[in-house]
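Only one protein chain is missing; all other protein chains are in place.
Let's look at chain A:
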Amino acid sequence: MSDADWPGTAGADTAVADTGLAIETVGLTKRFGRQTVVNEVDLRVPRGAVYGFLGPNGSGKTTTIRMLLGLAGATSGRVRVLGEDMPSRLQQVLPRVGALVEGPAFYPFLSGAANLHRLDTADRFAFGRTRRTRVAEALDRVGLSHAATKKVHAYSLGMKQRLGLANALLMPRDLLVLDEPTNGLDPQGTREVRNLVRSLAAGGATVFVSSHLLAEIEQVCTHAAVMSAGSLVASGTLDELRRVGQAFVRLQTPDVDIARGVLLRLGLAPTAAGDPGHPLADDAGPADTYTVSAPLVDRRVTAEGIVASLVAANVRVRGFVVEEASLEDRFVALTGEGFDVVQ
């Protein structure tokens, strides 16, 4: 991946003489025994981005996040977070980072507020005098004020997840690392998390959010990277990722053979000759309408150019659409489908 992949990285923090990246890894590798869990991962997360970190369960996302946060050491490779080397500058970096790692974890015998209070004392930069206010604000922000004095063992999974988010928000942060933040949340809660991520990004923070469900974060991300079996298989802005995918033109016409000829002349490869096309089952139009589709390989061929050529050749165009590959298709193509966890 070259720098050219990153046009106009959000250089929000020009005063700091660094690469303008919130997270940068070079050749990051983690082995447990003979098993390589994370393999030569080069991540470049620009400041101000909402960065989706995608991959199926067991693809090495959480291990990568553990290395970013200094919880686990890398077997080889380099990590920089907020322009500083990790883990050597961990004490300076981590107060600026809010994190949710592999699900929430709390003392079940303490209340929600007491748990946040406890974890806040661990941060030497966190002001003791404002602790009570900050805990209350963080609880309010995730909608847990009503359960602040309830013991955590009585919390539902969704409430624990919210409390985990509140913990990440106890201090103003420059970077938030959220590992599967929507896990265990109902659709309403998922939407709230998305809104929260948006508001954090609007406040200038970089948000690095991992998920095995693309749909959950597709709407909020500006960038994404896809992990599969420990390797980074794609990364870039969402538009870049979509563009790599295959687009299709779909044409509805009774004049199948002429249309095929025109498409072939334009350098497209329509569905094989002799195939009568597929009558549209749910078509409200005339019964003699067929669908011809062709992958749009050459991006220089424009939609209006195709339609003009078709009309010029007297093809009765009853419907025409260019279908961009969905990110979902791209994601599935990269990581495989089904429940098989790649080893």
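The working rule: a residue touches a chain if its C-beta (ideal position, glycine included) is under 8 Å from a C-beta of that chain, and two chains touch if they have at least 3 such contacts; residues count from 1.
By our rule, contacts and distances are computed from a predicted model.
Not shown: a single chain whose UniProt protein name, out of "2Fe-2S iron-sulfur cluster-binding protein", "ABC transporter permease", "Protein GlxC" or "AB hydrolase-1 domain-containing protein", is "ABC transporter permease".
Among A:Arg173, A:Arg194, A:Arg260 or A:Arg318, only A:Arg173 touches the chain that is left out of the view. Only one residue in the set A:Leu90, A:Ala136, A:Val301 or A:Val317 touches the chain that does not appear here, and it is A:Leu90.
Of the candidate positions A:Val45, A:Leu69, A:Val193 or A:Val207, contact with the unshown chain belongs to A:Leu69.
Among A:Gly58, A:Gly103, A:Gly158 or A:Gly184, the one in contact with the hidden chain is A:Gly103. Residue A:Thr121 is the one among A:Asn57, A:Ser88, A:Thr121 or A:Thr149 that touches the chain missing from this view. Listed for chain A, the residues touching the missing chain in the whole complex are 12-13, 66, 69-73, 90-92, 94-97, 99, 101-110, 117-125, 127-128, 131, 167, 171-174, 203-205.
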